[in-house]
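Sharing a structure with you now.
With one protein chain withheld, the remaining protein chains of the complex are depicted in position.
By written order: A, B, C and D. Residues from 1 in each chain.
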Amino acid sequence: MQARILDNGVVRATNSPADVAKAHEAGLVLWVDLETRTPELDRLLAETFKIHSLTIEDIWASRLLPKLDDFDGYLYILVHALDHSSSARDPKPLELDIVLSATFVITHDSSGCVAEQVQANAERLERALAKGTGWLVHAIVDLVVDRYLPLLDEFDDQIEKLEKEVVQKAGTPEGTPVLERIFAIKRSLQALRRFTIHQREILLRLSRREFDEIPVDAAPFFRDVYDHFVRVTDLAESYRELASGALEAYLSVQSNRMNEIMKTLTLVSTVMLPLTFIAGVYGMNFKNMPELEWTYGYPYALALMVVVGTAFAIWFRRKRWL
Amino acid sequence: MQARILDNGVVRATNSPADVAKAHEAGLVLWVDLETRTPELDRLLAETFKIHSLTIEDIWASRLLPKLDDFDGYLYILVHALDHSSSARDPKPLELDIVLSATFVITHDSSGCVAEQVQANAERLERALAKGTGWLVHAIVDLVVDRYLPLLDEFDDQIEKLEKEVVQKAGTPEGTPVLERIFAIKRSLQALRRFTIHQREILLRLSRREFDEIPVDAAPFFRDVYDHFVRVTDLAESYRELASGALEAYLSVQSNRMNEIMKTLTLVSTVMLPLTFIAGVYGMNFKNMPELEWTYGYPYALALMVVVGTAFAIWFRRKRWL
Amino acid sequence: MQARILDNGVVRATNSPADVAKAHEAGLVLWVDLETRTPELDRLLAETFKIHSLTIEDIWASRLLPKLDDFDGYLYILVHALDHSSSARDPKPLELDIVLSATFVITHDSSGCVAEQVQANAERLERALAKGTGWLVHAIVDLVVDRYLPLLDEFDDQIEKLEKEVVQKAGTPEGTPVLERIFAIKRSLQALRRFTIHQREILLRLSRREFDEIPVDAAPFFRDVYDHFVRVTDLAESYRELASGALEAYLSVQSNRMNEIMKTLTLVSTVMLPLTFIAGVYGMNFKNMPELEWTYGYPYALALMVVVGTAFAIWFRRKRWL
Amino acid sequence: MQARILDNGVVRATNSPADVAKAHEAGLVLWVDLETRTPELDRLLAETFKIHSLTIEDIWASRLLPKLDDFDGYLYILVHALDHSSSARDPKPLELDIVLSATFVITHDSSGCVAEQVQANAERLERALAKGTGWLVHAIVDLVVDRYLPLLDEFDDQIEKLEKEVVQKAGTPEGTPVLERIFAIKRSLQALRRFTIHQREILLRLSRREFDEIPVDAAPFFRDVYDHFVRVTDLAESYRELASGALEAYLSVQSNRMNEIMKTLTLVSTVMLPLTFIAGVYGMNFKNMPELEWTYGYPYALALMVVVGTAFAIWFRRKRWL
Partner (left out) sequence: MQARILDNGVVRATNSPADVAKAHEAGLVLWVDLETRTPELDRLLAETFKIHSLTIEDIWASRLLPKLDDFDGYLYILVHALDHSSSARDPKPLELDIVLSATFVITHDSSGCVAEQVQANAERLERALAKGTGWLVHAIVDLVVDRYLPLLDEFDDQIEKLEKEVVQKAGTPEGTPVLERIFAIKRSLQALRRFTIHQREILLRLSRREFDEIPVDAAPFFRDVYDHFVRVTDLAESYRELASGALEAYLSVQSNRMNEIMKTLTLVSTVMLPLTFIAGVYGMNFKNMPELEWTYGYPYALALMVVVGTAFAIWFRRKRWL
């Protein structure tokens, strides 16, 4: 557990639950970042902060869907951040629990992602805390949302690359990995959509001045975060459409190319077969085959073959098959 | 019929309808689990508990769709549990009828699934009953919903396995069973969706403090059950999409593989046919074929074949068909 | 025209419009089943019952869409029953017009289907009439809705049979009739959906205590009819999905099977062509072909063929084409 | 310009804008059908009738989307009629502008279609005008909507014919025109839907007693027009589904037929190739080929061919390929 207490306009850090309890009882504004579950912390949450038992379960459990619950005296918010190692191939959501009341913020993420971001943005977050708990939550949520944009850029790159490769490689021996990447991207985007759609709703509700815990003048800032996230979901949706379009294009181009190949090859066979047949006829061993005796029998046979072959070629051309 | 009566804070069991009627008239809180229909039970429901004739029909009938009816004095809830023998291949919903009023709970399931769960969770359910009828219904519904998660895990496993097999086996002789399993899973998920979507609505309404029968402080717990069930329907929906994706992938990979095979084989034929034709020409029996008399006629013919074959190979390579 | 008049608690029948008019003016509850249009009936509707001219047109016309119009003093309801000869191949909706007011019910169906059901359920309908006009309409609508369930059972059977046949017959010579049956069922279900969706809305509105013509204590019964019809539309929708799934399965299995066949056949050709080519080479008539003179030339050629054929077979096996 | 003025219950016609202006100032009810734009007419609209400049632009412009604007003192309604020459191949919407106030109706259509219908229905329209401006607009809109039904009947015929032809002709040389007709019909229905959907909304709003310009007792008649138009859009939608179904059927039947053909032809080739190979072997010119010397060598070779051919046929039959 790491806690920051706002004491007379100064933020000081502590690791002691007892300190935290004392500060809370003294009415100080504070922020607690829980780490691993201990009975002592559970008591702190339940007895000092009066957190509902369902919320305590939700904090420690791992949930797949974002959530926003309005309890007496506090808001419970579950949003998903993105892990550092997320990629277009494998976006990894990290669960982040936030409990927001007028005088305290409690956060929890199992991976320590918040703790790490606090390190990196300590000053900014402490300034936010000094303005009030709603502003701190805004700062944290803003950090979370910003993490999505690099991932979307990666999707953008990957899809653009795919779209080029589709035209070049569909239906060639290098086509299969392209196809597999299209399916992988579609799956990733589906997973992304699953939690971002719920998360967007939660951000919308936070920006609507619906809850007392969020100060009125912070609302436009939550609205701004929401607008950013709308862009995230909008882009994710449009990448999904692009990925579907890429698949459709792959299949069409592949079919086009295969058709071209099969047609050409079949044309070759179709011309060759009658010629082979003529050769076969004059390879027959009948005693009495006048052509075989002709002085110019051989040139005649070759000429016949040329004529038949040419006739086929003209026919194909007429039908616009070549 | 099995009944439990809360008498002075103690739960006692009984099998006698007369006992139940007496307890109800004495204003005691009680829970009746109906088993098979008897005229005596029908009278108990209609006369003692004042259950509407339509509800009595609904209790005994077997219905495919979940239902929530608000009658004077009680709520009728029809939810679906899952049978033990349910699997991703064949999810078997069990109908569970619940009648909830301020002083009694009546349950009925034709398969005895509740009776069995009561056995396993007797203590927990009796504790819930001691808190009130709304809490008992919460405990029962919670048990029902928990049953869905193992099934969804099974779907998860199956689909993950399928996704791997699709890439390996589509278009090979082992492909057909994979295809059949994809269709079987899609059908199961469709059946699952059909009743879970309605059931989710019912759980939502139960969590909304819309009904007097549900105590205000139980609402967050019903909300929690609802949240779990949202996860069930969300997962089911996303598995449906994954199964559709797997089918799409199957067809694409199969088409890719078949195209590769057909192309290769046709290339072989296309090279072979002209060579066979040359052999045919020099197999003709014309008297006067100068090449046949040449000392190096045979090597010349073989060389011609090599040249033609190589020319084709180069042409294919140029067109990127190989 | 057939009319039943409730006179002092007794239902009596009459065919005389004058009788009906008199009874209506005396304030008696009555039910008129119109048959063919006559000027006399039109006058009865317009003058005695004060039916709006638009409603009179609607009653006699044949309409494709269910309808519910709330006029001053009466409700006009148009629902669709099913003809006896309906089948999964060809569901035949019958239009049934109902005019409901506090003191009279007027029904009309061109096919005489109601008249026939009255015959069969006379006692039940008269009992309903004795309770009030709203109860009579409930009884009639209930009869209509019950007719849908056997049709849906037929769909169920047909689709189950189809699903089995799809796996067995897709891509075989017996496949085409299966395909045609799938399309026929899809068309039937589309037609069914077209009017059942509107009809469901009408039943919902009737069950909502929205209209004075429907007594408050009849509302749960209309709700029950609505619930039955929800099941009808739900099943119809899910059969549509199953039929689409069957088509998808048909095309996939067919493609799978065709691919298997084409691949096998092409493999045979691919092995045969090089062997034929070798035979062609040693069938050439060059004077100077050393192999032809060898004592073991013939076995050597056969051995060469075996080697080439085996090489191809190994190559195919390696590529997992066999 | 053609105008009709209701003067003391008598309708009289005039072509003079001055007459119209005078009648309007005298408070008479009148109907003006504009023809071509003139500055004089613009002045009449703007100054006498106080029509907003945006409405005047809308009247003379040609718009693709139906519209309903409620201005101070009048309603502006833009609906689409159908041209005489409309067909399932090419439905041609005609724009019809209507301005409705308590005392005047102004109509405009560039093609003169209304003028023509007035000719044909003059008496009926004048009777409507005598009842009030709302009734006249009802009569005009009713005429417009009635024009859609013959077009829908034509779609019905065409699609029914197509459905039969699909089964017969898909995959045969006569298939391509069928395919093109399916696409043409889909395009027509899409165009039809584009304006009918908006038009339906407008008719709904007109029937809702939302506007003072429409008398209360005319509302059921507008509702009736709306109901007719719902049928139009419903049918159009269901024809779209049928056309999509026909396309799907076409592609399936074609694929089925092609598969049958290709399979049969490939079977023939597969049987022929090994036989040709055997003939090739015994056509080789090795000195030392014992079979060639056998007395029954030739019958033996033929017998071998029969055996091989039969073996293949049995194999195909076993695999259910024949």
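A few comments on the model shown:
Definition applied: contacts are C-beta pairs under 8 Å (C-beta built on N, C-alpha and C of every residue); 3 or more make two chains touch, one makes a residue touch a chain.
Worth saying up front: this structure is predicted, and the values here are computed from it rather than measured.
For the chain missing from the display, the contacting residue among D:A46, D:L149 or D:A301 is D:A301, taking the whole complex into account. Seen across the whole complex, the unshown chain contacts chain D at 52, 54, 63-65, 67, 69, 71, 171-173, 175-176, 179-180, 183, 186-187, 190, 194, 247, 250-251, 254, 258, 261-262, 265-266, 268-269, 272-273, 275-276, 279-280, 282-285, 289, 291-298, 301-302, 305. Residues 167, 220-221, 223-224, 227, 230-231, 234-235, 238, 241-242, 245, 248-249, 252-253, 255-256, 259-260, 262-263, 266-267, 269-270, 273-274, 276-277, 280-281, 283-290, 319-322 are the ones on chain A that touch the missing chain.
Rule of thumb we're sticking to: only the chains that are shown with their structure count from here on.
Each step here moves to a touching chain, and the least such steps from chain A to chain D number 3. At the interface between chain A and chain B, two copies of one sequence, fewer than half of the residue numbers in use are shared by both copies.
Put simply, the C-alpha centre of chain B and that of chain C have 25 angstrom between them.
Rounded to whole angstrom units, the spacing between the C-alpha centres of chain B and chain D is 40. Annotation for chain B: residues touching 2 or more other chains are 262, 266, 269, 273, 276, 280, 283-285, 289.
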